[in-house]
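Step one of this worksheet: look at the structure below.
All protein chains of the complex are present and in place, except for one that has been dropped.
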Amino acid sequence: MSTTRSRLAPWLFVSPGLVLLIVFSFVPIVAAVVLSFQQVAVFGQGTWVGGGNYAQMAGDPLFWTSIGNTAVFTIGTVPTSMAIGLLLAVLLNRAMPGRALIRALFFLPMVAAGVVVAVIMAWIFNGDYGVLNNLLAALGLPRVPWLTSPDVAMLTFVLAVVWTRIGFCMVIYLGALQAVPPELVEAMTVDGAGRWTRFRRLIWPLLRPTTFVLLVVNVVFSLQVFDIVYVLTGGGPGFATTVLIQYIFRTAFTNGEMGYASAIGVVFALILLGFTALQWRANRRAEEVA
Amino acid sequence: MTSLVHDTRPALEAPAAAPAARRSRMTPGRWVVWALLVGGALVMAFPVYWILVTALTPGGQSRSGEFYLWPSEPTLANFAEAFASQPVGRWIVNSIVIAGIGTAITVIVALMAGYAFAKFSFRGRGVLFGAFLVTIVVPAQVTLVPSFLVVVDLHLVDTIWAVILPRAGDAIAVFIARQFMLKIPDALLEAARIDGAGELAIFRRIVLPMSGPLVGVLVILAFMGKWNDFLWPLVTLQGTENLTLAVALSSMQSSGIFDNPWGPIMAIAFLSLLPLLVVFLVFQRTFVQGIASTGLK
Partner (left out) sequence: MTRALSRRAFLGGAAAAAVLAGCGTDPAPGKIRLRLSTWNIAPDLVSYREIADRYQALHPDVEIAVEVTPGGDFNQWLTTRLAADRAPDLIRIIPQQFGRYVDTGGMVDISPWLPPGYGDDYRENFWSIVAKDGGIHGIPQHTDNFITFYRRDVLERIGVSPPPDAVDQAWTWSEFLDVAREVKRATGAYGFSVGFGGVNNAYRWLPFLYMHGGRLVEDDLVTPAIEDDAGVEALEWTRRWYAEGLVSLSNTVKGSQGDTATTLFATGQAGLMLNNPTALPTLQESLPEEAWDTRYMIQDVGRASDCGGNVLAVTSSCKHPEVAADFLAFLNNPENTVAFCRGGGWVPVRESIDVDEVGYSYRPDTVARFLAQQETVPADMIAVETSPRFNVINQVLGDYLDLCLIGSITPREAAASIAEGIRNVHH
């Protein structure tokens, strides 16, 4: 069945993307990996240190702090935005007045640029003159230290990012829900299954591929959130909101240690790849069961 | 999963009948849910609304400990000042051109690559797909300088292609395209091959027409991403008139070096939202349909 033409064909179709990615993504990635074994400022020659950067990382307390913060942050943002997105999708799947407008409003946060969102959030959550605390004060409630308490700051950061994500998850789940064959739903209802049972036995399994894609994409996004933390808290108070990507940024451009930053970047990429691979395998197994 | 085994209709539009088929009976319970949803939606929209409020506030920022929802003296002066002191019109055009061309390239590339991954089994497919995945897991901070050096070596710097090309290969778009294309019935493609059609012809005449909704999805996601793209245009664009909105907005802000003109900044920020809103509203129906047909079920 495989003629020469159809053996070449996939490569032809893949080639534009492949060329772009090789030239503009792989080459820089390889360069970064090479840099990770060197100690080098941005300009000039580097000195080869082999695994020295990686060893330094293991003993670097700020590295581990930022990994911890990143983990907390990811766990806080990913399931939350996916769950709320799913809930909204389920609710907004039924006809109701103004449904299109409501959906659009939930999707609105996605259209604002990261830099602008960060600034607006900084104002809204400002402890002294932000609109949120002003509202609380007007209601006679105490002002909350949204950005000034190390514990609450992480929560505020999570809230700000979840805000930008809900609409995205909602829309993707909405589409997936609409592809659920209504006959199957009807059949279960006729059999006397309640809403929760219908969801658990029929809809949720059908949503698994969607959930898989959303999970991976959301984790990738969460790990790479930068603008918001840079403007909102600067990584503070103290180190409470210093996440890995920000630590990489500091190391690369503020401290000028390109080699070390590249090494951290490589570790970052490996963590993400590992996570994706695990998810892929879990998804494959679940599909086989189904 | 089951519905597509015998569903060979080329029009893989989502069962648009499905949502309408659920008859809406607004019971009191449903009204409560509706009210909560409306409230939630308003809260979600609030920060964006606040951008507008700031743009209309003289002086540009709330400077009080009092709570308010609408400026006491709304003004359009910030918009006027923004246009008078900055080449906003040029920036908008730049954003449209750069995002537009970039989106076109990204979508075409994703459609082709997604098709290849979905409908062909060839040696090295898994490895190649994994390689595509690698490109989204490495943080931009460490590839920034090497990428820029590549662009310089290719003599692209200071052209519009320096901004567009490196961001045109989007592995996530390929990811999504592949998911959709998996649903295209192999039988259809085989039949065309047996009839003697060339691969490119098959792609153009069978696959693409079925991909309408997918294109809607990809266009929205790609256009939005490129419109708000910040880091890469930041280093590749030079000259005041050549900036995109995202980069230009950032140039008007600094922490501590100079006083930020928040009024004009938020006026420009608000204006920069509008094209995205238009794109979203226009493509919204196809978007939702598109996700349904990506077979993400």
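By letter and in written order, the chains are A and B; residue numbering begins at 1 in each of them.
Just so we're on the same page, a residue touches a chain if its C-beta (ideal position, glycine included) is under 8 Å from a C-beta of that chain, and two chains touch if they have at least 3 such contacts.
If you're wondering where the values come from, they're calculated on a predicted model, not measured in any experiment.
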- Note on the structure: Shown chains in contact with the undisplayed one are A, B
- Message: Tell me which of A:16, A:46 or A:236 is the one touching the absent chain.
- Response: A:236
- Which residue numbers on subunit A touch the omitted chain? 41-44, 115, 122, 126-129, 145, 147-150, 230-231, 233-239, 249-250, 252-256
- Mind listing the subunit B residues that contact the chain we can't see here? 58-59, 61, 63-65, 85-86, 93-94, 96-97, 100-101, 104, 107-108, 144-145, 148-149, 151-152, 157-160, 204, 208-209, 211-212, 215, 230-231, 234-235, 237-243, 247-262
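As a convention for this text, only the chains that are shown with their structure count from here on.
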- Chain-centre distance (mean CA atoms) for subunit A and subunit B, in whole Å, is 16
- Mind pulling up the subunit A residues that touch subunit B in the complex? 5-7, 9-14, 16-18, 20-21, 23-29, 31-32, 35, 42, 88, 91-98, 100-117, 119-121, 123-124, 128-129, 131, 134-135, 137-138, 163, 166-167, 171-172, 174-176, 178-182, 206-207, 209-210, 213, 217, 220, 223-224, 226-227, 245, 248-249, 252-253, 258, 261-262, 264-266, 268-269, 272-273, 276, 290
- subunit B residues within the subunit A interface of the complex: 1-3, 14-15, 18-24, 26, 30, 33-34, 37-38, 40-42, 44-48, 50-51, 54, 61-68, 108-110, 112-113, 115-117, 120, 122, 125, 128, 131-147, 149-151, 154, 165-166, 168-169, 171-172, 174-176, 179, 193, 198-199, 203, 224, 227-228, 230, 245-246, 249-250, 253, 266, 269, 272-273, 276-277, 280-281, 284, 287-297
